[in-house]
Structures are given as structure tokens and as C-alpha cells.
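Let's turn to subunit A:
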Amino acid sequence: MTLLEVTGLSKTFRKGKIRAVDGISLTVQAGDTLGLVGESGCGKSTTGRMLMRLLEPSAGRIIFDGKDITRLGARQLRPLRRDIQMIFQDPFSSLNPRHTVGEIIGTPLKILRPEANVRKTVQEILERVGLAPEHAGRYPHQFSGGQAQRIGIARALVVRPRLIVADEPVSALDVSIQAQIINLMSDLRRDLGLSYIFIAHDLAVVRHVCQRIAVMYLGRVVEIGDREQIYATPAHPYTSALLSAVPIPHPVAERARKRMVLQGDPPSPANPPAGCAFSPRCPKAASRCHAERPALTEVAGRLVACHFPETA
Partner candidate 1 sequence: MSLLEVSGLRVTFPGDVCAVDGLSFTLERGKTLGIVGESGSGKSVTSLAIMGLHRDATVSGSIRVDGIQVVGAPQDQVRRLRGRRMAMIFQDPLSSLHPAYTVGEQIAEAYRLHFGASRKAARVRAADMLAQVGIPEPRRRLADYPHQFSGGMRQRVMIAMALACEPELLIADEPTTALDVTVQAQILELIARLQQEIGLAVLMITHDLGVVARIADEVLIMYAGAAAEQGPAIPVFTRAQHPYTRGLLNCLPRLDGDAQSPLIPIQGSPPSLLNPPAGCRFHPRCTERTSELPCATERPAWRIASRGHHAACHLLEANR
Partner candidate 2 sequence: MAAYLARRLVGLALVLLVVCAVTFAIFYLLPSDPALQACGKSCTTERIDMLHEQMGLDKPVWQQFADYIGGIAGGRTIGTGELAVRCDFPCLGFSYQTNRPVWDLLLDRLPTTVSIAAGAAILWLLAGLSTGIVSALRKGSFLDRSLMAATLTAASLPVFFTGLMALYLVVQVAEWLPFPSYVALADDPAGWAQNLILPWTVLALLYAALYARLSRSSMIETLAEPYVRTARAKGLPERTVVVKHGLRSALTPIVTVFGMDVGTLLGGAIITESVFGLPGIGQLTMDAINKSDQPVVMGVALLSAFFITFFNVLVDLFYAVIDPKVRYA
């Protein structure tokens, strides 16, 4: 069943001068985990915020569970907030320091699921995310980063959403804590039948969490497909370069790798290159790439936007 369908979604800033997201299309099936990966400025967070309707899309359509939610007003969005929830990068700045954990988790519950027994439900969800029921009376600053992120997850899950948009949920955490949160999110997905849109820059983390991956570059999806396809046989040169840039924590394997170091920086959305946005940095770029923007087309089972895709 298709849970979320996005077509031609765009977001422009400064009266259209900056195209942060430029016509992206995605689908998320129920139970799916879709990873949105890319470097800073690629539009992955903007996309996440539009899906949450925290940002107004400039163009395109968002259909959730068969219903067009692109232009819903504040009041009509209420039921949607029950279905789609968000987990943020910085657990501390996204939790109100003056509210107890019980209030933080209980407030959305009271608003969105008034029928629930607040006390009992809060305690259940706290235990579910690996905290103790008595933590409900404490304040966010009394917790470590990992625990605070568990609170953020509990706050999102307490209204029993169907889709979670997680924006860099582990990148602010210590290495030894990241694995705890990744495992927790995987367990919750399996047990509660959730779907995730997992926004991250760390490709190794995304590989562990997501079954489907969309690689973004300068506001567009350049490659989208199943995990195995993307990681084992990347078709877009940018995907290859990204994967090649992630170091493997093993000195022998790491030093034996053939590396592809891209030149230059990711371009600015204020001043996008002509043709394929990746062409100025692409080792395979030909004259056609500088002139004509490639469309997403199917290559070896996944969609790629490249004139000269890798076909291994």
C-alpha cells in the first residue's frame, strides 16, 4: 500500500531565486524505510520539513494515505499530525527545557489522542524506548544526549503515527550511543509497523536503517533504488563518489580502497550550474552533461538521473 506519494515537490526561497528543492518525486510504501542522503544544501532537510508541512511547498503535490495534504490549512492538518511525526537532530534544543518529560510526551497525546489515559500511556512509551517510568517527572537537562533522543522518539511515537520523518536523528550523538538509537528505531519500526523517512548525511548509518535510498544533489534526486543496488552497484557517479568518500573503520581495507576524490565544493542553489548540476565535479562529464539536464530514468532496476550511468 502506498502511504506517501510526492510528485514534483519544489521549494524556492527569496522569490524564486534559490531553488532549494527542485521537483522531486518519491513514494513510500507502508512499512518502508526511505533514506534521503546528500551533502549540506542538497535539500534533504527542506524536503523533510515540507512533508511535515512545517514549510509551505512552492509547487508539487504530497499525497498521504490517498489524501492530498499539500494545501491543508492549520485546522485540517491536526489529524495529519497524528499520522506523521518528526524526530529532530538536536534532542536538547527540540525539547522544552521548562517542561518535564511527562509534559513533553503527554501534551501531544492530550491534543491528538484525547481518549488515551495520559499517565499510563506516557509510562508505557517511556519503557518502550528504554527509559524508566519515573523519568516522567524529570526535566530534559537531567538526561544524557542519548536519553534525550529517546525522549524525542517517545514524544513522536506516543500519538501512534504511521510515518516518522527523522532528520539526522543520530548525527549529534556520540558514536557509542548512535548504535543504541539506530537499533531502537529498527526495533520500533518492526514492532509498530512504522514507516520512516530517514534524512542523514552518514551513508553507513543510512545503510543500516533504510531499505530504499534516495541520493539528492542540489535539490534533486539523482539516484533512487533499493539498498543493495545503491550500495553495491551505484549507477550515478555522485553516488559512487559519496560512497568512496566514507572511510571504513579498518586500516587494511580502507587503505586498499580505490578512492575517487571529487574536486570542488557542492554548488550553491543560488547559482546552479547549467545542465547536470553535478557536471562541474563529475569525472565522467561530457559536453552533453554541461548542456542538458538528465531526467530520472530506469537503469538496472533503479532510477538514475545521468547521461552516462554506470551499468555494471
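Quick note on selection: all candidates are chains of the complex that A comes from, given by their letters.
We adopt the following convention: a residue touches a chain if its C-beta (ideal position, glycine included) is under 8 Å from a C-beta of that chain, and two chains touch if they have at least 3 such contacts; residues count from 1.
If you're wondering where the values come from, they're calculated on a predicted model, not measured in any experiment.
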| item | value |
| --- | --- |
| Among 1 or 2, touch partner of subunit A in the complex | 1 |
| Contact set on subunit A toward candidate 1 in their complex | 39-40, 144-147, 174-180, 182-183, 186, 201-205, 207-208, 227, 231, 241-255, 259, 261-263, 265-266, 281 |
